[in-house]
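The other protein chains are all here in position, but one chain of the complex has been omitted.
Labels A, B and C are assigned to the chains in the order they are written; within every chain, residues are numbered from 1.
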Amino acid sequence: MTISRRGFIGGVLGSAALTGTAGASTVEYFGGYPGRYGLLHDTTLCVGCRSCEVACKKVNELPPFEGNAIDDHSVFDNKRRTTDTALTVVNRYREADDQHPAVYRKLQCMHCEEPCCATVCPVHAFEKTPEGPVLYHAELCMGCRYCVMACPYYALAYEYENPLTPRVMRCTMCYPRIKEGLIPGCAEACPMGAITFGRRDELIKVARERIRKNPERYVDHIFGENEFGGTSWLILAGVPFKELDLHADVTHEPLPAIGTSYLSVVPLVITIYPGLLAAFYAFSKRKDHLAKQEIEAAVAETRAKADEEAEEKLAKAAEKAKKNQEKAVERAVKEAVAKAGAEQEKGGES
Amino acid sequence: MTRYANPLGSLGLVVAVVALGVPGLGLASEEATHIMSPSTVVMGFPESLGALQRPAVEFDHAIHTKELKSEGCVKCHVVEETSLNPAFKPALNLTDRNGLIDAYHTACVGCHQSRIDASLKAGPVVCGGCHVRHEAATSQWVAMHWDYSLHARHDQVFPDKCGTCHHVYNKAEKKLEYKKGAEDSCSACHGDHDEGKNLSLTNASHTSCVGCHLERSKAGEKAGPTDCVGCHDESVLKTYPPLDPVPRLLRGQHDRSWIGAENTRSGMVPFNHLDHEPQADFCSGCHHANLDPCVKCHTAMGAPEGDLVTLQESYHRVTSSFSCVGCHEERARDTECVGCHRSIPTAVSQRSCAICHSGPSRKEAGPDYPPPPATAKTTLPPLPASTDKLPDTVEIKVLASTYKPVQMPHRKIVEKLDAGIRKSQLASTFHGTTERLCAGCHHHSQEGTFEPHCRACHGEMAAAGIDRPDLKVAYHRQCMGCHEAMGIKKVGCTDCHAAKEVGS
Amino acid sequence: MSESATSLPSSASGRGSLLSPFNVISAVILLGGAAILAVRFTRGLAATTNLSYNYPWGLWIGFDVMSGVALAAGGFVTSSAVYLFGMKEYKPIVRPAILTGFLGYFLVVLGLLADLGRPWRLPYPFIRSAGPTSPLFEVALCVALYLTVLFIESTPAALEWLGLRWWRKVVGSMTIVLTILGLILSTMHQSTLGAMYLVSVLRLHPLWYSAQIPVHFFISAVAAGLSMVIVEGMISHRAFHHQVQISEERFKRINIGLAKGAAVTLAVYFAVKVIGISLENEWHLLGTGWGMWYLVELIGFVLVPCILFSVAYREDNLLLARVAAILTVFGVVLNRFNVTFIAFNWQLPEGQRYVPRWTEIWVTVAFITFAVVAFRWIAQRMPIMYEHPDYKDMH
Partner (left out) sequence: MHTLFDFLTHTKGITYIVAGILLVCFVPFWRFLTEREKNG
């Protein structure tokens, strides 16, 4: 499935159309530390003797197998995964039949070139060392187990029984041994040379040479060269990788890029939102302000109108009063004249 | 407020529509790879008439032959006395698209329908019944292939009457005639498609072979198979008992002949045809196109009719099973030989040129040169007795820590390998000496010696950069790899070295 | 009860007795939870959870953290609506929503403390060593900040209760800045909670996995927030009926308004989910078993509530709105469960799937009870459901 990180639109509801190219939008290519180590695991050579598991337990001082657990092959009946006491396990993926030998594969942390366990750790407890291995620092770890959840190879384990000082348990590619100039315990123990330790770029050439030399023995693909940005462990197989529970058809884009693709939008939210919301707040305040002004204007207007009416009424009232007065005066004058007239008649009579 | 339709009712409707509609979109289910039986024919449709709108029909010929036994082949095929045309009769020489489609449908569906009406067992009448989509289809159908015993059995039925099957096309008189000494394989002339009168290999073979089988079985005589499974099913082919002894197929070939191209300086190769014949199933093992000499198509510089494979390539190409060197490399992968040869690169080694090119060059031999004299079989000198250079057992203890040292039965191994080489003329000739086989394990030592010791190159630490394993891995890969390749069941840890009591 | 308060509606005097059924039940639950947590911290996570190497995150992360944060989104949704977008009519429900938000986030932190291997190292990302590339770092940062923002935003009720008028004024003046900050922080960590699953490209089922999962998480959180306000309003309205000042009609008006908001949000959420499917061209997956389960979530818990909300808004029917709200809350919790452990590791065979252990469920219920008890304690004393008479005009 191709998910293009670069085109990811971080549009978020409720805010302005917030489009930011959220992919790890750098064009620079990170080739990894030069001369870093890797391991080549040739599953066609593996005979399932599990000496690597024994060696790994010895090197890491883990509880050993009881008795000669090595020889009972019933352990291959169901597929195991790495646990906190077994940092590597060998699984059988195809039974032997008369033409072909059985197919085995060793599981362990793949020490990715671009580790997603390191990317998702909130306390930066993982570190990709220049020599190649990805190291874990238990003194920083707070036990959130995001790395265990994120690992696409199901390679990380955790000490669930340990109540107070649980640690993430995983292969360290025998980092102390590498620093001493030795090779990892499993590579040293493997009788068939199914695990070869060396410089990663050289091992890729060796793997290609093996494929070129016997085309009918190998699937022409080195797993781990590019998957999710590539891993330190390189795997050659005679059967399709899907049958070895390996996702060979995935993007070459590293998981850190996919995992952090959205985080580029977060700073945008921090910087755009204040302006946006302040504008919104100002807008709604101004709206209130305008609304308030309108109300005042309306009030002033109504008051003004009211005043005018009052004056008119007053004026009208005054006029009426004046008219009434005049009428009263007329009436009084007429009465007076009438009374005067009547007196003349009476005077006249008298 | 106007009351709308009861809200829950309209809601239920919307949910139902969406819930039912959407999943219908994607009912594709991954289907395991579909395996077609050997007698299943995928009905072809000429591209010239346009692409098929529905998946091609997989016609199960076996069921039809069983069901329509009584009506016989004439139901669908044009059958004459000695020939049966495999083409579908109703669709013969139809060239327009719809006409052809209708022809198929009326014939097949019509027949099914009439059988349903007569309440007989019948095939599908619905489009989806025949036109079924399959993702990855693999077929068990196997191309029919000849071998000496099958040819000899036909020879017994028609003694010295090669003309029954073999014929050549006389261009002048435009007719088929038999020509002694020009017998060849059918595929020499009959190609993939009909070219005018020259039928395709499929049509030609079914017409003559199946036709003849049918006619003889109808007349009650012993006859070959008349159904698809008879020639195209691997398991059935195995049931035909090969003749014992298989008489030699004589077609005028020399027992021994020189092989050498003109104007080359290298010596000619004395080729022993007689000894090489039993190495292949049939002449077509090497004469893969026709019985003409290689140089006719594989010219010195390569020619189109020879797929641009040059003459040198036709003799020396390592990856082809028709070329000399290619076939020899294939023999080197037999179980007796693969132990050592699995890690010997498949390439023409300069050392072995002289073994084949031992004759005089074309120039020295002059214009007419007699066929090569019979050469004696090469027999290798017997294995020398055990000495410290050829010890009976070797104790490998340099690495012994978790396991006890290994007591390697050196003599037994050498004898087993030597027996395999001695038995095969090819191996004896090319090995040349008995000590040659030592290089199988002592792969960087002078012939017959074991210096330098493994430890010299395979140290404590592997040289990963040049893919050279460390000593422990070198031992294990060499021994266990060889055992596994040769089917020797000694691959367990304690099969070779006893475990120390302290436990693994 | 501060003397200066004038005629405050008396608090829940009716059920003052300690032995009321509510108190007894919550006491039992809380004690059980405490016991289980004690076992968790003495004998480790293995003894008290079904967590495994394939399923490092179970119910405590799935519910308390993932769903808890989504359900507590009511706080920022209502406060930003009222203070930033000027929808004054929703003012009465702001305080209960903020309180629910604060207690919700408190519940998230509790869930985190129970789930973390070494909870005392919770501040390490900020003080000891930061992993900025991790979405969880961003979530931790925002949740920490937002918890303080929510705490400050819910102090007015306490200050009013304590009668600290000057402090109340100071907090009042900060409301706008706090609301903006709250909205920013919420937008970030609600979406980044979804971004935490961007890395599990193979382990989360393609139907649920999408490059826009952060957007899905954010929109569903807004929908869950709105629905949670309605559901919380329904419960607290009945529980504190005597304290509520606004009229039934006004309260219904508010809820119907919220229903409209929720309907729009759910419609957008449904659209974005469908786009997620078409972008990755996963139509064929809808035909599989997982497709059916996805449709149950998408149709049953997104489309149906959206239609119910819209019909409730058109018919002005409060009951329908409440039913839709409850359905949405369950829907968002189901989505978070699907993403966290149901559709996670979808290729693993049946036997290795994760099922929460009863102890995990008990502890989660204990956390919820704790939140409810706290809400009730605060609401009885402080002016949450009503406006304190002396501080009527302030923000």
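The rule we apply is simple: contacts are C-beta pairs under 8 Å (C-beta built on N, C-alpha and C of every residue); 3 or more make two chains touch, one makes a residue touch a chain.
In this text the structure is predicted, and so the values were computed from the model without any measurement.
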Chains still shown that are in contact with the chain withheld from the display: A, C
Sole contact to the chain not displayed, among A:H124, A:R145 or A:H221: A:H124
Candidate in contact with the missing chain, chosen from C:G131, C:G257, C:P305 or C:G331: C:G131
Residue numbers in chain C that touch the chain omitted from display: 130-133, 141, 177, 184
Interface with the unshown chain - residue positions in chain A: 24, 26, 28, 30-34, 113-115, 118-119, 124, 128, 130, 229, 254, 256-257, 260, 263, 266-267, 270-271, 274-275, 278, 282
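We take it that only the chains that are shown with their structure count from here on.
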Highest-count interface - the chain pair sharing the most C-beta contacts: A-C
Inter-chain centre distance, chain A versus chain C - centres from mean C-alpha coordinates, in Å: 20
Inter-centroid spacing, chain B versus chain A (mean Cα positions, whole Å): 54
Sequence positions of chain C contacting 2 or more other chains: none
Contact footprint of chain A on chain B as seen in their complex: 345, 461-462, 464-467, 469-470, 472-474, 476-477, 480, 484, 491, 493, 499, 503-504
Chain C - residues contacting chain A, complex: 40-47, 49, 51-54, 56-57, 80, 83-86, 115-119, 121-122, 124-125, 128-131, 133-138, 140, 176, 180, 183-184, 187-188, 191-192, 194-196, 198-203, 206, 211-212, 214-215, 218-219, 222, 265, 268, 280, 344
Chain B-touching residues of chain A, taken from the complex the two chains share: 40, 45, 47, 49, 54, 67-68, 70-71, 101, 183, 190-193, 196-199, 202-203, 206, 209-210, 213
